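Here the complex is missing a single protein chain, while all its other protein chains stay put.
Moving on to subunit A:
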Amino acid sequence: MEKFATHTGVGAPLKHSNVDTDQIIPAVYLKRITKTGFDDALFAGWRKDPEFVLNREPYRNASVLVAGSDFGTGSSREHAVWALRDYGFTAVISSRFGDIFRGNAGKQGLLAAQVEQSDVELLWKLMAEQPGVELTVDLESRTVSCGAVTVPFQIDDYTRWRLMEGLDDIGLTLQHEEDVEAYEQRRPGFKPTTLPART
C-alpha cells in the first residue's frame, strides 16, 4: 500500500443519505475474481442517468466524494472500495460510514474521512458556488480544506498511522506469531474443528 499524506482533487457532491454498498456496486458485478477493473461498475444503477453527478462536468474526474450520512452501509463487499478507487477516488467524506465499509477503505488506501453533517453541508455549499473546486484532505492535520475554509475530520489513530506509513495488516500481525501460538496452546479442547469432516 502506498503512503498517504495529503491529497488535492476535484470534489463531487453526492447528496443522498444511506448510500448502501449495493448502490456503490450492484451484486451482478461481484462475479469477477480480480481485485481491479471495477471502475465501470461504480454506482452502475445511477450512471445510466445523464444527470447523475459523475456524468456531468466538471465532476467526471473528481477524486474526493462528499456524500450524505450513512455512506457504505449494508453488504460487506470490499468491491465497493475497489470500485471507488478504480474510478479515481482517493477520499470519501461523510458524517457517518458503515462500519465494514470504513474498515475496508482503510485496508485499501481509500481515506474515509468523517466530518460533522453541518460541515458536509458547508462543503456542498462551497462546491455549488464554485463547481469543480478542489478539496484538499490532509491526513497529518486531519482536515479538509476548500479555498479559505478548513474543517476537521475524524479517523481512528491506528488507521491513520497505517495509511501514513503504508503498512499492511497481515505483515504487522505476523510479527506477533508467538502470541498466536501461545493462544492456540491454551485454547479449550472442546472447540469444534471443520476437519475431519463429520456430516
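Keep this in mind: a residue touches a chain if its C-beta (ideal position, glycine included) is under 8 Å from a C-beta of that chain, and two chains touch if they have at least 3 such contacts; residues count from 1.
In the analysis below, contacts and distances are computed from a predicted model.
UniProt records the chain missing from this view under the protein name "3-isopropylmalate dehydratase large subunit", selected from "Glutamate synthase", "Branched-chain amino acid ABC transporter permease", "3-isopropylmalate dehydratase large subunit" or "Hydrogenase expression/formation protein HypE".
Check A:D39, A:E116 or A:D169 against the missing chain and you find that the one touching it is A:D169. When the whole complex is considered, the residue among A:V149, A:M164 or A:V180 that touches the unshown chain is A:V180.
The chain that is not drawn here is touched, among residues A:L14, A:V81 or A:L163, by A:V81.
Contact between subunit A and the absent chain runs through residues 16-18, 20, 22-23, 26-28, 30-35, 45, 68-70, 73-79, 81, 96, 98-100, 103-104, 107-108, 156-158, 169-170, 172-174, 176, 179-180, 183-184, 187-195, 197-199.
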